[in-house]
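One protein chain is absent from this view; the other protein chains keep their places.
Moving on to chain A:
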Amino acid sequence: MVEAVRTQGLFKRFGQQVAVGGVDLVVPKGSFAGLVGPNGAGKTTTLSMITGLLRPDGGTIEINGHNVWTDPVNVKAHIGVLPEGLRLFERLSGRELLLYSGRLRGIPLDETERRADELLRVMDLVESQDKLVIDYSTGMRKKIGLAAALLHNPGVLFLDEPFEGVDPVSANTLTDVLRRYTESGSTVIFSSHGMDLVERLCDWVAVMSRGHIVAQGPLSEVRGEQTLNEAFLDLVGARGNGDEGLSWLGSAGTPR
């Protein structure tokens, strides 16, 4: 198995709170990997450290065998990133954003324009390509963000919550593009809350809980005989008790 990403003992604390407490994440090359976990499990922190946006307090990260923090030259050109929160250069139009991103990575302008036009067409953004990003909807922002992350044809793509707040039509476009991308042998790693989506798309799953990886491996191994959602709830130890209290809620009471 050739590994696209391997971390060892990845560790990060914010003040007293340990956000990521020794993560050993392994993602094989060419896989469509899902990183799942409840809110606050450390998914975003882990992805930020892997992509070089947040300095870890301990541990090593290798992408395609190169250390992210000591050998950035051999890493940064080969990864694409879509962080959470989606702050893009708001005062550029969608098209200008892609051109900027391409030129920042040293792609010749003509080639950048060609790729940008294709990406805009595939992402269904042609009509709004000359609008400022600040006026884009969430779905459009995720799409333009993904387009910018793909523009330099990276070998490994990191996406933090790419489907959150995205309408079904845009989500469909995103998954189509990502499927095509992994079929060619490239790697996608994305974090998500949507178990159905992860189950449908991914062939590799890592489950995080409270700063640790509690299970990782091929989808079929992680979920076993259950659905991924059931396996996930067992793994993070959170079977809800929605039966207690709330006696006033429902049609038996009066609205007030």
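Following the convention adopted for this analysis, contacts are C-beta pairs under 8 Å (C-beta built on N, C-alpha and C of every residue); 3 or more make two chains touch, one makes a residue touch a chain; residues count from 1.
Convention: contacts and distances are computed from a predicted model.
Colleague: When one chain of this assembly is omitted, its UniProt record names it as which of these: "Extracellular solute-binding protein", "Cytochrome c-type biogenesis protein CcmF", "HEAT repeat protein" or "Transporter"?
Modeller: When "Extracellular solute-binding protein", "Cytochrome c-type biogenesis protein CcmF", "HEAT repeat protein" or "Transporter" are compared with UniProt, the left-out chain turns out to be "Transporter".
Colleague: Just name the one of A:P108, A:G165 or A:G224 that touches the chain not displayed here.
Modeller: Once the missing chain is taken into account, the touching residue is A:P108.
Colleague: Among the options A:T7, A:S31 or A:T51, which residue touches the chain absent from this view?
Modeller: Answer from the full complex: A:T51 touches the omitted chain.
Colleague: Given the contact definition stated above, which residue among A:K29, A:K131 or A:R210 touches the chain not shown here?
Modeller: If we include the chain that is not displayed, A:K131 is the one touching it.
Colleague: Using the touch definition up top, pick the residue from A:I79, A:I189, A:C202 or A:V222 that touches the left-out chain.
Modeller: Candidates A:I79, A:I189, A:C202 or A:V222; residue touching the omitted chain: A:I79.
Colleague: Among A:L10, A:V27, A:L88 or A:L201, which one is in touch with the chain left out?
Modeller: That would be A:L88, which touches the missing chain.
Colleague: Could you please point out the chain A residues that touch the chain left off the display?
Modeller: Chain A touches the chain not shown through residues 51-55, 72-73, 75-77, 79, 81, 83, 85, 87-93, 95-96, 99-106, 108-109, 128, 130-132, 134-137, 148.
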